[in-house]
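Note that one protein chain is taken out, while the other chains of the complex remain in position.
Then we have chain A:
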């Protein structure tokens, strides 16, 4: 490598290979085609149903035949309702927009890895929001946070934090369309045909479209800048064209046609779901949720016991190993990590 020879070419090289956005975890891990999204959710749902069916059966034979499980669309509907609730909660706390947008992204990403039948979005939402306050550098103490939410203890929030972080693959950084839109609003100020008031008015309308876009899958399919441009175009098609021409002379038309699906999506899906429909889903969810995740249920106890038994076994095995090592005369045990697996994790907690 040429680290010892700083040159202009070298400084350029790393920047020209990828745009900053293309190097982001959002681009690398959280970008799907619409078909991939459908597939991901369908297979996640199928796997969940099969696991939960087994759990029901293990608990009581033939008990799963009468259960009507949620399908992938119904799951999405429920998640969407709670994505919308993040806004309400953020309004209450007066959190900055970045916290709100980040929490919503977290919630959507979480349910690309988990099913609502295991983890109810009303709980996950609280944790996702709390985590977002920290990852966007707006932390508040968990006590304060929980005390502002009815019937919520700090432990309700913290117990899921690890699961949420893990489900996000620890990809905490999220790029948002409202940031891109803000940049565009600065750009269009230089256009000659506009007054300040006009720019501000269009920006506010476009921003509301961006907020609506957060209720859709747009951010899982398109880039923040594409979404922002689509929303600008919804607010003022003419300004979106001017901005695009200002930025890219030749490819303007291509880009403008590419944002049409986003506009359609925001218009069609950018509002809160019908409450009655969701209520029905939620009612059925009570009957089909994973019994192993319902604290106090028979299946839950059984699973806990199983986990304890295994932990106990491991402890005994370890103790036996130490004993054996002592007898063999090496008080420090045999060679470390013989089997390579990292299961000796409780050495110091």
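Everything that follows uses one rule, which is that contacts are C-beta pairs under 8 Å (C-beta built on N, C-alpha and C of every residue); 3 or more make two chains touch, one makes a residue touch a chain; residues count from 1.
The definition used in the following text is that contacts and distances are computed from a predicted model.
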item	value
Complex member absent from the view - protein name from UniProt, among "Dynactin subunit 4", "[RNA-polymerase]-subunit kinase", "VWFA domain-containing protein" or "NAA25"	"[RNA-polymerase]-subunit kinase"
Selected from A:58, A:163 or A:194 as touching the chain missing from the view	A:163
Residues belonging to chain A that touch the chain removed from view	1, 3-8, 10-11, 14-15, 20, 23-25, 44, 47, 94-96, 113-114, 118, 130-131, 134-135, 137-142, 157-158, 161-163, 165-167, 169-173, 336-337, 340-342, 344-349
